[in-house]
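Of the protein chains in this complex, one is absent; all others appear in place.
And then subunit A:
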Amino acid sequence: MFVRGLKRKCFDGEEDIEGTLAGIKAIPSYNIQRQSLLDMSLVKLQLCHMLVEPNLCRSVLIANTVRQIQEEMTQDGTWQMINTQSTGQASLDRLVSTDILCRSSRDQAEGKHVPAYGTFNKDFESDQAQDGSETMSTASSVQAPRNLQSNVWEMENPQENKGNFQKSLDQIFETLENKSPNSVEDLFSEVDNSYYDLDTMLTGMMSNTKMGHCDSLETFSSPTNTASNSNCKSDLNDLDHIVEILVES
């Protein structure tokens, strides 16, 4: 589970951060590391959200970490900087895109107000223009959600991306709180099966980034790497098990 060599690709500990802050290392490297931590956290929250009853303590701790990073980025002015740059645009939209994947199909079916679908579409199209090969894998992963309820996807939203980010965090908690009786049935009945190919989805989603440690994401998608005491069972076999229970009951 603890993959060797992984830590070298992911920054470890305060020494690195303090080193960068002291100006010894180039500032961008700290931002990239912080961004990758943010991405990792959002993926964790998203995985939690998709599966059977998430561990509330873990979700709260991860969400608090995400908020901390967001606050620091706001103070830095990095947040605004990201807004204006085109490459930065991709990273923000990436944040938003995880929100989309966070939403259960029930919410999408109800046409619930989800911000920034417009920006996601824009990102998707601009990526198609730029990185052909990379986008192909993105396309396969977002294909399924796009198939869901196309009317919702047409919604445009002029809200600030920062507000969207906060809202996506809040929505994660809301939907944690309000699980409907039909959510699990809906997950299985309405959604294309390829949606649940975690490997494709995660690799596809992250292929736009410069994270450089896709192996770390492999650890999420691989079932054997789940911490045994976490309630977030990322093992697809458990999803099948739930389907069996539904069928039998």
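Here is the rule we use: a contact is a pair of C-beta atoms (placed from the backbone, for glycine too) under 8 Å apart; a residue touches a chain by one contact, two chains touch by 3 or more; residues count from 1.
Here is the rule we go by: contacts and distances are computed from a predicted model.
*Asks:* Among "Cytochrome c oxidase subunit", "Serine/threonine-protein phosphatase 2A 55 kDa regulatory subunit B", "Integrator complex subunit 11" or "Mini-chromosome maintenance complex-binding protein", find the name that the UniProt record gives to the complex chain excluded from display.
*Replies:* "Serine/threonine-protein phosphatase 2A 55 kDa regulatory subunit B"
*Asks:* Determine and list the subunit A residues touching the chain excluded from the picture.
*Replies:* 1-4, 6-7, 10-15, 17, 34, 37, 40, 44, 52-53, 55-58, 60-61, 63-65, 68-69, 169-170, 173-174, 176-177, 179-185, 216, 219, 225-231, 242, 245, 249
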